[in-house]
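Here the complex is missing a single protein chain, while all its other protein chains stay put.
Let's look at chain A:
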């Protein structure tokens, strides 16, 4: 579309400024979003996107500046006021009551009185109308937790529409979706736009910006650095605007030279705490000098597979061999001695203790090493010295080993984990979601390190929900669906074929 100045602005932000103490989160931001358009906002973590949207949605008050909605100045004190002004928000982490039905969730907070009967019937009628108008079919009586993630997201959108939203803000909406689900979301968004709704899409995925937006604004370090018509820009230009320098978007790597089998998994079966089979009779090998990627929609057993190999979860059947030694059901400490390193999927809950100072996390899992102190004691000087060497080598910022880990950005936190695991010079490296919540500059760096590991003759097993990442890093790709490995492809496999396998449709 890109009607530009021809159409009326739905939202105008004028001179928005917000400080948190010394942190200048938003610096004099001006933004105009045209009515009936899809407007993307991109930027690295900490660039100020979320703060800006939180101001628009009433979570924060701007220190200075003005918000105009459809040309009229608006004061948005809280989310109630935002909803009243026709702004709806779909959060990255859904705000749904999981054991309520779709209808109950849509009604929540808008019941219309002490008795539910009236609210129920009006919600049911309205859901039917939304389905007819926008093609957003969903069973109003389905319990939310039983719905696929993509449908849950649709419920979030319906919630906003039911409340009369004319302007929809979506925060990283595709993070949890399969490629087909994401396509479907985009289809819905286009219909909404064509019906006159205005959509603001916050994302760090450049491909999505190119695929769906009309206009895109780039934020960097609290400033709005550029606004472009999507049709007139390129992925390269946007990446450069985001980071402030030229970025290598393609991972450069040579051919793999696979050697001995370093990881061998045979008939592995893993159950979760409820006894549900999450990994079902899986077998594969990973050789020295190759990266094997596991593609799959989140929740199809990849996490459990990784945790079982890493010794965190006990497999209920099957064998694991690391460099020829039995390794199934062995505790993580002894696995590390066998040469295994593990960058876990969830750095906040596993890879790091966020309340620890940085140097304390730099030894997590290796704290029993004699180099970090003789006998039962810890040698803090030696630990800090080594932590500071890694900080320098991996350019972890701020370069302060005494800073609490929670106060590092996501990318730098991930670098702490990556530095700790890679610098041990392991034989086998397990990696889960290497770049989740990590900004572009750090992604480039981490990808480079992973390739270096491969080229140094290590075996790498990679799990990621970012299909692009799996494809660009892996030499071989295994696709998991419902706990089984449903197929194997080479690293340059075509995205559509992988997407179908991930959805369990083709093998």
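Note that in this section a contact is a pair of C-beta atoms (placed from the backbone, for glycine too) under 8 Å apart; a residue touches a chain by one contact, two chains touch by 3 or more; residues count from 1.
Keep in mind that, in the parts below, contacts and distances are computed from a predicted model.
J.: I want to check something: the complex is missing a chain, and I'd like its UniProt protein name from "Multisubunit potassium/proton antiporter PhaG subunit", "NADH-quinone oxidoreductase subunit H", "ABC transporter permease" or "Fumarate reductase flavoprotein subunit".
T.: "ABC transporter permease"
J.: Thinking of the whole complex, not just what is shown, which of A:353, A:382 or A:482 touches the missing chain?
T.: For the chain that is not drawn, the touching residue is A:353.
J.: For the chain left out of this view, which of A:53, A:310, A:396 or A:418 touches it?
T.: Looking across A:53, A:310, A:396 or A:418, the contact with the absent chain belongs to A:310.
J.: In the whole complex, not just what's shown, which of A:149, A:261 or A:403 touches the removed chain?
T.: The single option touching the absent chain is A:403.
J.: For the chain that's not shown, point to the residue among A:332, A:441, A:457 or A:504 touching it.
T.: A:332
J.: Can you list where chain A touches the absent chain?
T.: On the side of chain A, residues 20-23, 25, 51, 310-312, 331-336, 342, 344, 346, 349-356, 360, 363-365, 367-368, 372-373, 376-378, 380, 403-404, 406-407 touch the unshown chain.
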